[in-house]
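Presented below is the structure to which this report refers.
Only one protein chain is missing from this complex, and each of the others stays in its spot.
As written, the chains take the letters A and B, and residue 1 is the first residue of each chain.
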Amino acid sequence: MTPANADRKSVDGEPVNREDGDRNCADLECRGLVRRFGDTAAVDHISLTIPPGQFFSILGPSGCGKTTLLRMLAGFEQPDSGDIYIRDQRMNEVPPNRRPVNMVFQHLALFPTMTVAENIAYGLRRQGVKTAERQQRIKQVLAQVGLPELSDRNPHQLSGGQRQRVALARCLVLEPTLLLLDEPLGALDLKLREQMKIELKHLQKTFGTTFVYITHDQSEALVMSDQVAVMRQGRFDQLASPEELYHNPATPFVASFVGDNNRLPGRVTSVQNGIAAITLANGQSVQGRAAEPGVAAGAAVDLFVRPESMSVKQDHPQQSLTRLSATVSTTLFDGANSRLEMRVGDQTLYARLPQDGRLGAYSAGSVAELSWDPRRAPVFLSGTG
Amino acid sequence: MIRSVPRPAWSKRLYFAYLAAFFVYVSLPLLVTAVFSFNDAPFPSLPWRGFTLDWFFADGSAGRTGLFHDDSLLSSLATSGHIAFWVTLVSVTLGCLNAILFERRQFPGKEFLYILMLMPLVIPGVILGVSILVFFSGTANALSDTWGIEWDSLRPGLPLVIMGQVAFITTLCTLVIAARLRKFDRQLEEAAMNLGATPLVAWFTVTLPWLLPAILGAAAMAFLMSFENFNTTVMLTGSDAPLTVTLFNRLREGSTPVLNAVALLLMAGSGLLVGLTLRKPNKQTR
Partner (left out) sequence: MNPVAHRLSLWLLLAPFLLWMLLLVIVPHLQMLWVSFHVRESWDSSVWGVAQYQTFFSESYYWRTFVRTGVMSLFTTLLTLIVAFPVAWYIARLARGRSKGLLFAACLIPFWASELVRTYGWMILLRESGLISTWLQFVGLTDAPVEMLYNDIAVMTGLVYNGLLFMVVPLVTTLDGLDESLVEAGYDLGGNSWTVLQQIVIPWTMPGITSGCIVVFMLTLGSYLTPVLMGGKDSAWFTEQIFTQFITRFNWEQGAALGVLLLVLSSALVWLGLRLSGQSFRRVMG
């Protein structure tokens, strides 16, 4: 499915006829956005285009500038330079309350002095929607988020998941062009978070609203998004689909930040057909895919290989696979995620354990034979991230 | 000392005895005052001569004048109410503005002004009264001597009493309201704006409802403190004496159960006010 042509459906399944009619114009376009705090640029020349109906995530560690970017979109921060367009309307000078943008805040910011229904009514009242229609729309949106019975409760009487849904309903009832979400799942416990991830994705598809979601949790970004931008120090390292991001990271930062990865430093001995041969510090030789133009013989590099890309102690490794011997330190049992901790020289390495229950076979100190497809192990110049 | 550390039984018993003694100490004077307002005797002391409501309702025909027929007491009660109303209005308004100033704005010298704002807490009430008397009467004298202007509001009287009480009650109101404002999540205002409210609308629909319990609490406190104040008030009062001053003068002449009746009325009134404000915030979220 190409995200740009994602079905825009209203809730009862009818296609939406937007009044502006222009299906090709982007819901959000940013050009060269910059925001400085003192000497540091929190947001450093960010440009992006989000087509209608997309679930767009910005993924990055805390302090990377993603919150500042989101607050500029909402109008709570002013860009030092660059432009923000929503449906081709320039937004830079538009105050927050006039933007067709709603936001789910990190701590949800539900009004504690109002009931659930009053919270949802708040935006409608500001728009001057008449009482009868207002009540109709509140009822409808509460049904859509699965909370039809709770309209008279106070927010503090709700569970974490319910509050989450009220916060979403409060925004979605206004039918914004763009819904911004500022790590709203951060406060939930693990199990509920897993559940809400899936629910959010479904809600986004039902409403067809464009979501801009920021998070530092790579799993949230991967599960929910159509497109993910990985952000670091005010810039985007990579903007791609989740699969692309995972399998073909553009930078060593993306490789180590998205998903689990092992990093093996070494030196390139030769490069052939895009496959680099690398000598590790302890003298062993392995192969990986040269992911940067600068990866050439003699260069100091890092090879990244994911725990699940390696097979452990295969009796007849195929010729195309590269091999490595490692010393087992311990086994880490975690059901389907059980791993083997090993050492190669002074590097620690993790590999997924084969799912055949032969845990006992790997005692501490024994040697494990690892092998992987060189095309699934990108090699970057060391020191570039 | 704490629940998880066991203590010998005798020390527990001693502790409870102490607590019991404490609460007797705390409640006895007021209890006695209240009870003797119903004693059918001309003095508030033993022996008990039977129950009567004379000290509240007697109309003076039988030699006893009850509280509700005692014109000077009633008029001083009204004076106190009048003063307390204005003090509450002015100090709660000032308290709100000060709370916003100190919790929301950054400006040079803020720390210094905040400490200045706290000063009335450590100035004895007598001194506050005296200094305001000296300043305003001095100003009135100067105006009269120099330009022949007579500005009587600056002489001892109700306006001066109100100003004197406002001087220190404002600090307390500021502290109560500022404490609540400090707990307010500013994201709520942003959320309101995000949902289409202008900053002013956001303030009135989101922030003010949040502050309301504190504002009501501050108002109740201001009203009580004004009503009960003596030290500052006595310096500034003119011909219309408020209740505390009238009571003090009566007490010096000798005590009668009418004073007990007034005391009981005051206790009931403030108890009611305290009860109302204590109940409210429990329903609110914190």
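Criterion: a contact is a pair of C-beta atoms (placed from the backbone, for glycine too) under 8 Å apart; a residue touches a chain by one contact, two chains touch by 3 or more.
Please read all numbers here as calculations on a predicted model, not as lab measurements.
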- [ ] Using the contact definition given at the top, list the shown chains touched by the missing chain.
- [x] B
Task: Residue among B:Leu89, B:Met117, B:Val201 or B:Leu216 touching the omitted chain - done: B:Met117
Open item on the list: One chain is left out of this view; which of B:Leu53, B:Leu74 or B:Ile127 touches it in the full complex?
Closed with: B:Ile127
TODO: Among B:Leu19, B:Ile149 or B:Leu208, choose the residue that contacts the chain missing from this document, as touch is defined above.
DONE: B:Leu19
TODO: Can you list, in ascending order, the chain B residues touching the missing chain?
DONE: 1-5, 15, 18-19, 22-23, 25-30, 32-33, 36, 43-47, 93-94, 97-98, 100-101, 105, 107, 111, 113-128, 130-136, 138, 145, 163-164, 166-167, 170, 175, 199, 224, 227-231, 234-235, 244, 247-248, 251, 255, 259-260, 263, 266-267, 270-271, 274, 278
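Everything that follows uses one rule, which is that only the chains that are shown with their structure count from here on.
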Open item on the list: Centroid of chain A to centroid of chain B, CA atoms only: how many Å?
Closed with: 57
Open item on the list: List the residues on chain A that touch chain B in their complex, please.
Closed with: 74-76, 95-98, 101-103, 105-107, 109, 111-114, 122-123, 126-127, 154-156, 170-171, 174
Task: In the complex, chain B residues that touch chain A - done: 185, 187-188, 190-198, 201, 205-206, 209-210, 212, 284-285
